[in-house]
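Structure in structure tokens, see below.
Of the protein chains in this complex, one is absent; all others appear in place.
Per-chain residue numbering starts at 1, and chain names A and B are given in the order in which the chains are listed.
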Amino acid sequence: MSFYIPIGPQHPVHPEPLLMKFKVEGEQVIDVEINVSYTHRGIEKGFEYRDYMKGIFLAERICGICNAAHTLCYTQNIEQLLGKEIPPRAKYLRLIVEELSRIHSHLLWLGLAAHQIGFETLFMYVWRDREKVLDLLETITGNRVVTAYNTIGGVRRDITPEIEQKIRKSLDYLEERTKYFKKVVMEEPTVLVRTQNVGILKPREAIELFAVGPVLRASGIKHDIRADDPYIAHDEVPFNVVTYDTCDVYARILVRVDEILECINMVRYSLDHLPSGEYRIRMPVIVRPPPGESVSRVEAPRGELLHYVRSDGSDKPYRYKVRTPTLANIPSTARMLTSRGDYIVYIADIPIIFGSIDPCLCCTGRVMFIDIEKSKSWVWTYNELVRYSLKRFERHD
Amino acid sequence: MNEEEIINILKEKFGDKIVECKIPMKRRVFVEVSKECYKDVVKFLLHDLDMKHVEAITGVDAKDHFEVIAHIGYGISVSVKVKISKDEPVIDSICDIARGVELYEREAYDLLGIVFKGNPNLKRFILPEDWPEGVYPLRKDYEAEHPKPLR
Partner (left out) sequence: MGFTEKMIRWARGRSPWILFFNTGACNACDIEVVAALTPRYDLERFGLLLKGSPRHADILVVTGPVTRQVRDRLIRIYNQMPEPKFVVAAGTCATSGGAFWKCYNVYESLDSVIPVDAYISGCPVKPEAVIQAVNLLAQKIMKG
């Protein structure tokens, strides 16, 4: 007997629709199948109807949270096709906005992960501090979330010395708060019990299944596009690639918190060494690059992002391809969610494991369970799953 | 290992099966190979040259043929391109040497109709359930339009 419970997110935890089918035996999860077709909009075809300047605005709305990474990748791609080099000041300004948006994305994720564990206080604290970053982005670019700062040839606005002062003050505040959150994460027993030795992805599996981003770095593999294939000013601004080698959800939390601290240092360095000069080169509104193709890669907050473009000489792209980091992490997620041998995955662990890859397509969706032994299947909403996992951990404490 | 060395090693090993190569900019190599040695070239790059990472598989509808491009590599990005005919859009799948590309190949199959022989799970991936069979949205003869409004 199977019955369907409708979708209904309570605290919208990335409420993008997604369907996962789990095969369970008692409390253990054996197999999972993931269906991501709910958010397919047909954007790659949409690029072919828009000329290059308009395409920036479509690229931005592929993901609202990593919008700085998408526009950066897009404009870099077109500049590579045209063979143009942007001025040094524009590179540093692009870096500042990219790193600020990475801080924003990681703080957002930390709050949502805390919510999935049941730690509402941390969720509210982190989201309050995230407002400071949004204020900075609004001062620099004019909008809180979807910033539209990058354009073909550079950036749209310059920053003044007053804005620089504001950024520095906010960075000091954010650094202090992030160190406090790191202390909370490392010492709080709720967090440790729910996240250590949960959702394990061994290094060999991570390489074979082509994981990217913090998921890869939490399994001990030192790979970051900003270090291996530097773009904009990343070859001049020093930073450390953060890795941890416990391969579980706890490592992923620590990787992201440490990356926030690295980003704060990178923004400070860029402000100290900001070159003077032009912040954009003027391009015509209708851009016609010569026929050719180009590949551009950027380290988005969730991992490695790839854009491929082919142009045939006209004012619209012939083919534009986007490969987002969450798609690359889905095989690894499926691996993390199946029990094998000594490694057992309980139903109550599913929300935090899935949340630990920082999915940019959702977690609130319908989750369908098929119990082999009792041969029945039922469907829960994501929030019922979260509530079940919270209840289960309460009983054990 | 830099870009020219990669091209020289490939030319040495595969001879005239490499149709064309170019280096448009730093850390990017574009190589076009013939259909028979696509899988061998990918295997050579992944295991012998230790590049280890397939980033994406792109399908392109050039007007009179299809192309499949595999983007490989962590630091230097090597794009391996293969041309296949429109009447018989079949190519070998690389799932047995690279386990994580199953979803990329399913996406190319769903949106363009290219069949990857050997993929264990080649079925609908990203288009909705009620999408008509045999209609491939990324082909050049498909004109994009919004679905009809319900009210």
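Criterion: a residue touches a chain if its C-beta (ideal position, glycine included) is under 8 Å from a C-beta of that chain, and two chains touch if they have at least 3 such contacts.
If you're wondering where the values come from, they're calculated on a predicted model, not measured in any experiment.
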Positions on subunit B where the hidden chain makes contact: 127-131, 137, 142, 144-147, 149-151
Contact footprint on subunit A, counting only the chain that is left out: 6-12, 14-17, 37-43, 45-46, 49-50, 57-58, 61-65, 67, 108, 124, 127-128, 131, 144-146, 360, 362, 364, 381, 383-384
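As a convention for this text, only the chains that are shown with their structure count from here on.
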Mind listing the subunit B positions that touch subunit A in their complex? 24-25, 27-28, 30, 52-56, 58, 60-61, 69, 71, 74-77, 79, 98-104, 111, 124-129, 137-138, 142, 144
Contact footprint of subunit B on subunit A as seen in their complex: 36-37, 40, 42, 44-46, 49, 80, 207-211, 223, 228-229, 292-295, 297, 304, 306, 308, 310, 319, 321, 323, 327-328, 330-332
